[in-house]
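One chain of protein is taken out of this complex; the other chains stay put.
Chain naming follows the written order as A, B and C, and within any one chain the residues start at number 1.
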Amino acid sequence: MQSLSFIILCPLLAAGLIALVPRNYQVVFRSLALLSTLLSLLGAIRIFAGFDTGSAALQFEEQVAWVDSLGISYHVAVDGINVGLILMGAVVAFAAVCVSREITARQKEYYLLLLLMAGGILGAFASYDLFFFYFFHELALVPTFILIGVWGRGEQRNYATFKITLYLSLGALVALVGLIALYLEAGHQTFNLWSLARQLEADPIDPARQRYLFPLLLFGFGILVSLWPFHTWAPLGYAAAPTAVAMLHAGVLKKFGLYGLIRVAVPLLPAGVQSWAEVLAWLCLGNILYCSLVAMRQKDLNLLLGNSSVAHVGFAFLGIASLTLLGLTGAVVVMVAHGFLAALTFALSGYVRQQTGTVNLDHMGGLLERLPFIGGVLVMAFLAGCGLPGFANFPGEALVLFGAWQGYPGVAILAAWGALILAAVYMLRAVRVLLHGPLPERWGKVADAPHLWHKLPYGLLLAALLLFGCWPRLLTDKIQPCVADIVRRAEAPPANSAAGLARIALPPAAAPALARPGATDGLTASRHPR
Amino acid sequence: MDDLILIGPELAVLITGLAVLLLDLWAPPSQRKTIGYAAAAVLGVVFLGTFAFLLPEPRMAFGGMLVLDELALFFKRFFLLAAGLVLILAVEFSDRLKAGESEYFALILFALAGMMFAASANDFSILFVALELVTIAFYVLASFQRHRTRSLEAGVKYLILGALASGFLVYGIALVFGLSGTMNFTRLAQAPEAVLSSPLFELGLLLVFVGLGFKIAAVPFHIWAADVYEGAPAPTTAFLAVGSKAAGMVLLLRVLHGAVPALVDRAQPVLMVVAALTILYGVLCAIPQQNLKRLLGYSSIASAGYLLVGVAALNAAGLSAVLYYLAGYLFTVLAAFLVIALAFPNVDSEEIGALAGLHERAPLLAAALALALVSLAGVPPLAGFFGKFLLLKAALAAAGGTPGLYWLLGVAIVGVVISLAYYFGVIRTMYWEPHPPTSPSSPSSPSPPCLAVPTPMRVALWLCIAGMLWLGVMPGSILNLTDLAVQSLAPAVPVP
Amino acid sequence: MLLAFLGSLILWARDATGEPAVTWLALGTGTGGLQIELGLKLDPLSRLMLLVVTGVGSAIHIYSWGYLHADRNRGRYFAGLSLFTFAMLGIVLANNFLMLFIFWELVGVSSYLLIGFWFARPAAAEAAKKAFLTNRLGDFGFLLGIILVWAALGTLSFTELEARLADDPAALGAAASVAGLLIFCGAMGKSAQFPLHVWLPDAMEGPTPVSALIHAATMVAAGVYMLCRVFFVLAVPGSVALELIAWIGGVTALLAALLAVQQNDIKRILAYSTLSQLGYMVLAVGVSGASRDPSVAMYHLTTHAGFKALLFLGAGSVIHALHHEQDIWKMGGLSRRLPITFWTFLLATLALCGVPPLSGFYSKDAIIARTLESGHHGLFALATLVAALTTFYMFRLVFVAFTGPAKSQAADHARESPPVMTLPLLALAVPSVLAGFWGIHRVYGAQYGAEPAAAGSWAQQLVEPFAHAPLAAGAGLAAALMGWLGAWAWYRAALQDPLPARFATVARWLRDRLYFDELYERLIGWTQESLARLADGVDRWVIMGVAVKGTHGTFELLGRLLRLAQTGNLQTYAFVLVAGVALLLFLVMAR
Partner (left out) sequence: MSVGLTHYLVVSLLLFCLGLFGVLVRRNLLVMFMSLELMLNAANLALVAFARYHHNLSGQIMVFFIITVAAAEVAVGLALIVALYRQRRTAHVEDLASLRL
């Protein structure tokens, strides 16, 4: 059970089983889904607990050759960066299945697709092979589309499904082109991230080429994470999605793009990231400030949460752009924290919607009276959303700000404004409108989560937020060595990193000229077939 | 004798075709379906039989007019598999043909024989004859539902435009022959530089390209495709989409890399432009389509564009990707047409709207069509994704030397995204569009009855689904085959 | 929940008397370059502050028990109160900037939760929001200040920072003033200094014990405590931060005192009085630059915590007795009906006004003296004026509410609160009276390296201010007397406020709080709101509309146009095909 494949395969196999069970056995579907995600969760906890903190090496590695001729292999492993993400993904997946109680129609398809989505994203986080990394992520595309379409809500549902699907596939395709180009430029006939990283450290890609490659990955992955100005799919999509899908997507799936940037783009293209970091730093202000402002104007709770989630990932972008140990560590913490937070907020808004039938803030008010538990959790979640210490978002955002200060003090100031002021403005406004004030009569019958079993998913997510908020070392100590490695690569000037090769004596100006194929060594000669 | 063994599969297919015609004379009408299934079974046996060929190196037959190499074998297996599935589809469809079911089966077999010859063609005369065998069979296949004006119209349009393209092809062959003095690809490959650089020779080759481009439905020779796809009976359209396109493709590869390998560099810009236009035209026209078969017609135009991207990359990876893409396309398109044949019992309406609520009436059909469309769109874990992945990779690998390919890639990506919109539109219709308002004639039935799926069709569907998944998830084995095929085609093609 | 509360109460009680033996509890949560410890720093400053927090806190917890015993959401209330106490102790004990900031925020949020305790009342909900946001505004500066200090000095630990600044006073360089002011921003928010003072009066929407604990005694004082804690950063040579801090404190003190004169809500008067006193403390910090010893501010903080908590609890007792009536013009004659409340309230008022020998006199006098010593004559005048105003508005309150005839039914039937509420009043009265003799300023002084002066006898301590700085003491006393006379003259037996009749405009301006709320509403609210409107518009129309729908529409239109080529006419098809061939030939052959 202490195996990554187990975590990934649990939901996928359960999805397969569900496909085979006749559709009359309604109860089987939900139980299977719960069981498989619970097993996944337990597996993820065991891996997280068994992780050797402080080591930058790969752990719990599993590798199977897949397509030899292309250098594709099924290679899963964890290091400090993804171990937290996998745990987060597993927790959210379990919680998402838990809150799917509201789904009554067509359960077979629902759970099948949901599990496919969950398995896919866990696989994407665990994969150390670029192909499988992408492959697993794309597994979720169609389920997302159908889940939102069939079980989604709202008048804009159709438009939202198509928007989210087209945006995501556009981003994924651009990223795919970037990944393939990276593979080809590296010229080592392998999609394996670990060996690519090693080989590219000794023999980096020509910096001029990196500058062309990096934006492909940046904007490709950026679209997947709703980087401004490619963000409008997110609020709309999440507003239309059924609760569990919004949780999984906003919480987990969206982190894929950020993870890709941290895992692939930054370490493998150090020169590229250096020349694009400034652009990214300013773009992420679009997320943090602009989307917060947009969130302030929303009348629909889900649109507000969607915009806030877009704003929050801006911090992860800023952390990446800072290229410092603090910033990148903060970015990873933000990713994990926001995963829990986004899932929690969407789960709660789903509960409110289920009870009241609307998420229009104009019709709300005073619900805390009727919903002491849900409302209390909601207040805490919203406070976590404005970066309150004690919740996992705070250490992440603080680290990002500290990190960003070194490179971009101006951006850091504006980002702090977004984090401390704007986030508080719209979050508190939502609390005020939703929970505070007199209770309108029509909500007199709204009921709180009745017993422990119903409270479990919310409690679980909140507990996770608090755990990592009070004790961020659980994450940071694991992340630090890996991020230190990445930062070292990103900071090292290209000429120095080639120390092992004969090019060491060349003056920096000459190095790029010689870095073209044919002129250097046997490895690069086969780079370009024609 | 050796020669005959080498064309054994073709002969077997032809004999089966004749046998079907003969058996029809004696068999009672009720047994005609059995004849069809039997023919499909024979194709299955022949398919397995092709694995008996062990080819350490390519072998020539009939004085070098035919060649049997891994490429030919790959395509022969491809055509056999496609025809087998199409036959099953045709048997299911035979009730709607009204007359001459057995002739329909036989014509499929003859077209198949033509395709298989095309796969082995190493001479312009074989190229022409094989292609015409296919084309003429399709004239009839397309217009087989003589009681339907649409079917007839499709047949006549295919006839006139096909003949026009054949005219260009033949004239092109004449020019090529006239300047080089040979019809044989192998000998042509050794033609002196003076011949190759002559503009008239180039003109001849271009005219040949017109003929082949017509088959694979590349812009600007695509104009027939949508109409014929829409009008022809479903099995014909399926075979047209898969078989005819692949036949055109294999001949294009043979001519390009077998006959005039020295000129491929000069063909690249043409291929790139044509590929880009084809993709754009296909996806753009498909956006507003309401008719599923017509939609697939435009989609097949777009697919031709993607295939040409692989050809235009001019590297082994590109060719391998083309073959892989075609293999995935086979299962994908056939799955779609199997569903079309079953889900539209009323032949005159193939409107997408009629699919509303299909997931309730026939979950398997809905799932199969959804998978097929997803695969066409190129989303994991299905065959279409890996095909497109390989195409992108090949084009990117070649783009270092040819910056124009970057533009082509950009077009391809835009195309994929647009295509998602209309493919997913169909999925939406099937899964959550409300039922169309029930016709006033039957107000008592709120939802249409469940659709029954006959066992052979079920098997065929599962086969297609398995094929799509297999090619998408476990690409290794097929990739080895395509690599082998590409090596046998042109060892000169650089291997990355 | 109540049981848990009782348990924690016992712990606090023990804390209040005992002394933790461990001075350092260091647990690293470090990542390279940023070492943060979850550490406790127990030194004279924090030790005494602990006493204040837990002492006042315990009294108020007990009091709350009675005050809220009918409310069914008691659990939530005590949870909030406990969270607050925890966070406040965290602030007191934090040994580095980030920990301080963390607890700082937690204090803010518990204040938010407690102000909004009666969330069903729109005013309370709005006030909670306003308090949190205004605090956040200060925290924004605070965090930036912290980052600035960290960027310049590379550590956040107070001990290390102090050592580093002692080694090299110019280590902060040009950023010294900016960093100091940014850090002061935090205090400005929490201690409600001008111009971020607007939230505190509104915060009175919370339950009165909360106002006593959080918005009078402890939390608002946290800003001052923090300034004293990080005094070494503010007082680096070359920094103009302290000068500005002193003036902001002075302005706040004056402004708040003026506004208090025309308030009619008992709690709001006390709130403005708190503001004013906080202004004193901040002023004290500001003028301590030369002596490098802000202990006077802490001194006043400590005494103020006692008597202001007492005042609030007294007010709470009044409100409780009058069934939540807060308008002083509907009270009157309460001195007879609520004797314990009245006498303790009066004591606290006297202490606040600086009447010897009560505690307030000594601490306030120390501040006024310090302004003189440091040569801030303007501030000295200002402080004296504020002292006069303080007496004036406090006795206005006392006269109107407690003496004279009962001005409403409720006031006439008021009954003294139960012992669970009056006992804390009595308990708090003790420090209000006696804190001046306990040598508190010496304890604080030790923190800043002042040589421990020999503690004199009671009598010596009694008259020490007169011996030390007679001018200041005399001015303070005179001011108090003048204020009292004014109040006596106008309010002794007034049934309604005579001031609006005499100075209509001024009174209205004061009553409407000089329109600060409206100004902010317009300025910040409007700016932010229009920015948000703009962003939303851009999102809706430009990105989602023009860019996304435009792209979508363009492709759709292109598709529809291209489709027109498929006319269905065979001749056209043939023509297209032939034209295509011709075009292809032309392109290739022309090359």
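The rule is short, and it goes like this: a contact is a pair of C-beta atoms (placed from the backbone, for glycine too) under 8 Å apart; a residue touches a chain by one contact, two chains touch by 3 or more.
As the structure is a computational prediction, the values presented were derived from the model and not from experiment.
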Visible chains that the absent chain touches, using the contact criterion stated earlier: B, C
Option touching the unshown chain, where B:Ser143, B:Thr237, B:Thr278 or B:Thr402 are the choices: B:Ser143
Options B:Leu80, B:Leu175 or B:Met430, residue touching the unrepresented chain: B:Leu175
Selected from B:Thr34, B:Ser125 or B:Ser197 as touching the chain missing from the view: B:Ser125
Given B:Gly155, B:Gly357 or B:Gly472, the one touching the chain that is not displayed: B:Gly155
Residue of B:Gly49, B:Gly167, B:Pro199 or B:Gly410 in touch with the missing chain, whole complex considered: B:Gly167
Absent-chain interface as seen on subunit B, which is shown: 124-125, 128-129, 132, 136, 139-140, 143, 146, 149-150, 152-157, 159-160, 163-164, 166-167, 170-171, 173-175, 177-178, 181-184, 226-228, 230-231
Residue numbers in subunit C that touch the chain omitted from display: 563-564, 566-571, 574-575, 578
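Keep this in mind: only the chains that are shown with their structure count from here on.
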Intercentroid distance (Cα basis), subunit C paired with subunit A, Å: 38
Whole-Å gap separating subunit A and subunit B, where each centre is the average of the chain's CA atoms: 40
Computed distance of Cα centres, subunit C from subunit B, in Å: 77
Residues of subunit A touching at least two other chains: none
Sequence positions of subunit C contacting 2 or more other chains: none
Subunit C to subunit A touching residues, read off their complex: 28-29, 31-34, 76, 98, 101-103, 105-106, 109, 112-113, 116, 119-120, 122, 124-126, 128-129, 132-133, 136-137, 139-140, 143-144, 147, 150-151, 528-529, 531-536, 538-539, 543-544, 547-548
Complex contact set, residues of subunit B against subunit A: 314-317, 359, 363, 370, 374, 377, 379-381, 385, 389, 392-393, 396-398, 400-401, 409, 413, 416-417, 420-421, 424-425, 427-428, 431-432, 475-476, 479-480, 483, 494-496
Touching residues (chain side subunit A, partner subunit C) in the complex: 163, 229, 232, 236, 290-291, 293-294, 296-298, 324-326, 329, 366, 368-369, 372, 376, 379, 383, 386, 388-390, 394-395, 398-399, 401-402, 405-406, 412-413, 416-417, 420-422, 424-425, 428-429, 431-432, 435-439, 471-473, 476, 480, 484
